[in-house]
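First the structure, in the form of structure tokens, and then the observations on it.
Of the protein chains in this complex, one is absent; all others appear in place.
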Amino acid sequence: MIEIENVTFHHGKSPILKDVSLTIKRGGITALIGPNGAGKSTLFALMARLLPLQSGKISFDAMDIRQTPSRELAKKLAILRQDTHVASRITVQDMVGFGRFPHHQGRATSLDHDKVQAALNVFDLADIAERFIDELSGGQRQRVLVAMAYAQDTEYLLLDEPLNNLDMHFARNLMHQLRDLADNHGKTIVVVLHEINYAAAHADTIIALKNGEVAAHSRTDEFMTEEAISRIYDMSVKVKAVDGLKMALHHV
Amino acid sequence: MRHHFAPLQRTSALWPIVLAVVLLGLVAGSLVTGAANVSALDLFRRGESGDILLVSRLPRTLATILTGASLAVAGVIMQTLVRNRFVEPATTGTGECAALGLLATLLLVPGAPLLAKMAISSAAAFAGTAIFLALVSRLPPTQPLLVPLTGIVYGGIIGSISIFIAYENDLLQYISVWMNGEFSGVLQGRYELLWASGAAALAAYFYADQFTVAGFGKDTAHGLGLSYRAVMIAGLSIVALITSFTVLTVGMLPFVGLVVPNIISRFRGDNTKETLPLVAILGGALVLASDLIGRLIRYPYEIPAGTIFGVLGTGVFLWLLFARPARRG
Partner (left out) sequence: MARTFCILGLCTLLSITAFMVLGARGNWDFILVFRGTKLVALVLVATAIAVATIVFQTLTSNRILTPSIMGFDALYILLQTALVFILGGFGFASLAPELKFALELCLLSAASLALFGSLIGQGMHDLFRMLLVGVVFGVLFRSLTGLLQRMIDPNEFSVLQGSLFASFNKVDTTLIALATPLVLACCALAWHKRNVWDVMALGREQAISLGLNYKRELMVGLALVTALIATSTALVGPVAFFGLLVSAISYEVTKTHHHGPIFLSSILISIIVLVGGQAIFERVLGLGATLSIVVEFLGGLVFLFLILRRVRV
């Protein structure tokens, strides 16, 4: 369970998050959505301890992120930023292998090797394991990073706009993989999404932020109403059911 | 900034006047500052004091203004033609190439007349800058900071060739004189080349509109019926001449051509025809101010104007770098 209590964040004088409190239950995929500037990425960065908390408290299964050493947290949650850029020439296998670092601190055991191998197989990377990541396409590189987070073998997985720069083929693939991780591997996944329909199609729960406050927090099918979406994005949006799935028609 | 049209129009006449008044004040200060005690009025009297003014103080003041003004103009031309805010003779290897050319004449044709030295040095500066431009034309336009960065290192490489040659031939002190601008050695009869540098800067004024148009890009320039190539060559020639005149007579003053046009551009925009006079006046004023500070701060010793400007100029440069909003990553 992720508990966010009274988190407020200011950038200079302007408030980004205003007294945000949330409880995210274990299991499933929770999508974090909202218009630009709503505070999604800031909330993500705070949860991922990439930004220091200014006030309030965040904890994962009662592990307070301010009290727990970073190394212990790394066994609890893995994070994936959209703009991850790695300068060194590293092979796919080694890169995924770094996901095991929190567990072995540089001295890999055969268990670690097995886990890496498993991650390579799950994400269909075995064939390109020896390639350098700077030779890969954007979609492949994204898969490597997801595999790395998977190899980290944590209960929680946080992703910040992972679909950026992916074409629709890879975007849907990635969402399917996340779904698989949640359903078959018991992971709890929180993902910041820009496009509401990916949340509608793949998330169990949706949290909507607006102007630094929680504007909605409910099950996906309950959330997907014309009223809620129009209110959050300040525009009128039609919602239609397609094969039983509610989709927002915000393009027209 | 430029869309606040009305207030700019109202103040546009004020700028040159204010700058000119400041410059005149500095000139007066420069004339009365020095080891010997003279007043500006001595200029019109006969005698020793008048001689000091005519032989030393006045030439020094004029040399400072000419150098500052023409280097600043060279900066505007480069920035317009390369379409990059961060280029000037010191960040494109132009100064280093001029010095290398001078070094070559010194070694190969030691007895060459001044004019021949100037010609070779200018040609070297022109060629070196042209090579640099060819090099950076391959850089992506989305990375404007890469251009000065490449230029500074390019200049460093050319400079290390010069230093190597100079070291082996015991000519190092020449390099240091050429690359460090200072005006303490300026006397009547030893700075007049700078008038030619000023003339080159003046010539730029008549090309101003062409530079502005060329700054819109090759296609637009062609669309407007301009010979892009000819304007490029004219602009580079002016820059090369100004740089080599400066290097030979008083030494290179880095960052004048970078800082001054950026300040003017911030407040007055980029219409070259309108801004060139301002750039020239501000350039002259700032270099003169640096020279004055250098003469006063450790009186009676002197600190080179280039050193003072190096501190002030890099300060402003850093401010420019950070004042622009950082690119979102």
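Letters A and B mark the chains in the order given here, with residues in each chain numbered from 1 onward.
Quick note on the criterion: a contact is a pair of C-beta atoms (placed from the backbone, for glycine too) under 8 Å apart; a residue touches a chain by one contact, two chains touch by 3 or more.
Just so it is clear, the model here is predicted, and its values are computed rather than measured.
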Just list which of the chains on display the missing one touches. A, B
Cross-chain touch to the chain not pictured, restricted to B:Phe164, B:Phe206 or B:Phe267, is B:Phe164
From the list B:Phe126, B:Tyr191, B:Phe211 or B:Phe317, pick the residue that touches the absent chain. B:Phe317
Touch with the omitted chain, as defined above, among B:Thr150, B:Ser197, B:Ser244 or B:Ser265: B:Thr150
Residue positions on chain A contacting the omitted chain are 48-50, 69-75, 78-81, 83-90, 94, 98-99, 101-102, 105-107, 134, 149, 152
May I ask you to list the residues on chain B that touch the chain which is not drawn? 86, 138-140, 143, 145-146, 148-150, 152-154, 156-157, 160-161, 163-164, 167-168, 254-255, 297-298, 301-304, 307-308, 310-311, 314-315, 317-318, 321-322, 326-327, 329
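By definition in this document, only the chains that are shown with their structure count from here on.
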As a quick test, compute the distance in whole Å between the mean CA positions of chain A and chain B. 53
